[in-house]
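All protein chains but one are shown in place.
Lettered A, B and C in written order, each chain numbered from 1.
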Amino acid sequence: MNAPPTQIFEPRDPDFESKVRKSFGLQKVMSTLGIDLSSVRAGEVALRMTHDDAFTQQHGFIHAGVTTTALDSACAYAAFSLMPQDAAVLTVEFKTSLLAPAKGIEFHFCGQVLKPGKTLTYTQGYAWASDGPHRVLVASMTATIMALHGRSDLRL
Amino acid sequence: MNAPPTQIFEPRDPDFESKVRKSFGLQKVMSTLGIDLSSVRAGEVALRMTHDDAFTQQHGFIHAGVTTTALDSACAYAAFSLMPQDAAVLTVEFKTSLLAPAKGIEFHFCGQVLKPGKTLTYTQGYAWASDGPHRVLVASMTATIMALHGRSDLRL
Amino acid sequence: MNAPPTQIFEPRDPDFESKVRKSFGLQKVMSTLGIDLSSVRAGEVALRMTHDDAFTQQHGFIHAGVTTTALDSACAYAAFSLMPQDAAVLTVEFKTSLLAPAKGIEFHFCGQVLKPGKTLTYTQGYAWASDGPHRVLVASMTATIMALHGRSDLRL
Partner (left out) sequence: MNAPPTQIFEPRDPDFESKVRKSFGLQKVMSTLGIDLSSVRAGEVALRMTHDDAFTQQHGFIHAGVTTTALDSACAYAAFSLMPQDAAVLTVEFKTSLLAPAKGIEFHFCGQVLKPGKTLTYTQGYAWASDGPHRVLVASMTATIMALHGRSDLRL
């Protein structure tokens, strides 16, 4: 009755991992913020980032918008991993809940598909701060992601 | 019957503008992203940013997380402008709707208080892209902002 | 720089008002909850409801889910009013902010299109409680609404 079980998804594009890595590599903001791809699976993408003072808010924590940037990419690429080859990916909207200050040495982000669809894919994401051995959940996101089909100008 | 009229708010801290400017100046991510304060009024804060390829997603538009970073600060400081002197400001959650690609030369962000409160303040924000004479609405946000009272470690 | 000006929209279906009224009339939950259509304009729909104890939460106020039911229909029909004749309307997601207790004799709801689109339309909505002469803003919503084209089984 509780949280939906982790789902196994069948990717429609067998080369989904290289497609996700290629598109991620084109997001210049990822290298600017020092956000890396940790893993790509069908319907789930994980990212990580190291603390950098350049991205902090007034209390010295990572700004909620930076956490959101990583979560949005994790969710959008989780959705993209299940899209067919001709689709481009766009975020429709997201909500971020800031559960705790983003305070730590390293940050981990995971985006997962909750419900795939031809046009819209629903995703959820979680962010953790770690300071060595243990992790603290610092943010959650739900995001609606859209597939644009047949837009050769926007492939990826 | 339609959109709520622009409201006039009475600030509880007469020095609200300098307080907002000081806290904004402490957000290192603002200078990293090239986001500037345009105006500070009681209950309304405007920011602006110039396009920079370093902050783009895979199609060359400004990443939704960067737009969100500016909107979150605009909304949080709009709320902060109405808080008493001893309060620190934290974002509880926000939702961003991505209405159009963030494509332009300059971006404008406005955060407004919809409903102030002792503990929680509800805000909404809008982002526009401009390419010279005209503007396009590219994103909207609603954000819940919290006042932390009597936290001398987190003033601002 | 502040809130987006009220927009004038050109309806694609000249019979948009009768289409909205017909679909609204098919929502049995509207009559169950005593929610009526107040006005239908291109891109804007207003509803109203009278307080009824049957729809209250534990403190005697109208339940947030009931306010949301009215706001969702107001937003969805605002979007539907701008869709072409062959489209059916579905809500993708919404967020409701509960600004104040829904306490009053009468309630007014307004849904407005913020950004129309072929597939997705972005809307915002507001709810007011009134107790005679003056009104209090009690809730706001942002909702993403989808047009389904060519689904003869789901027309309206």
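Here is the rule we use: contacts are C-beta pairs under 8 Å (C-beta built on N, C-alpha and C of every residue); 3 or more make two chains touch, one makes a residue touch a chain.
Here the structure is a predicted model, which is why all the values come from computation and not from measurement.
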{"item": "Partner chains on view for the chain not depicted", "value": "A, B, C"}
{"item": "Sole residue of B:Ala54, B:Leu120, B:Leu137 or B:Leu156 that reaches the chain not shown, by the stated touch rule", "value": "B:Leu120"}
{"item": "Candidates C:Val40, C:Val92 or C:Ala147 - the one touching the absent chain", "value": "C:Val92"}
{"item": "Residue, one of A:Thr68, A:Ser81 or A:Gln112, that touches the chain absent here", "value": "A:Gln112"}
{"item": "Touching residues (missing chain, whole complex) on chain B", "value": "92-93, 95, 119-120, 122, 142, 144, 146"}
{"item": "In chain A, positions touching the absent partner", "value": "1-4, 6, 38-39, 44, 46, 95, 97, 99-100, 108, 110, 112, 114-115, 122, 124, 126, 137, 140, 142, 144"}
{"item": "Hidden partner interface residues of chain C, rising order", "value": "23-24, 26-29, 32, 53-59, 63-66, 68-73, 88, 90-98, 154, 156"}
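The rule is short, and it goes like this: only the chains that are shown with their structure count from here on.
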{"item": "Same-residue or different-residue interface between chain B and chain C, half as cut-off", "value": "same"}
{"item": "Distance between the centres, which are taken as Cα means, of chain B and chain A, whole angstrom", "value": "23"}
{"item": "Chain centre separation (chain A, chain C; CA means) in Å", "value": "31"}
{"item": "Chain B and chain C, separation of their C-alpha mean positions in angstrom", "value": "27"}
{"item": "Multi-chain contact residues (two or more partners), chain A", "value": "92-93, 95"}
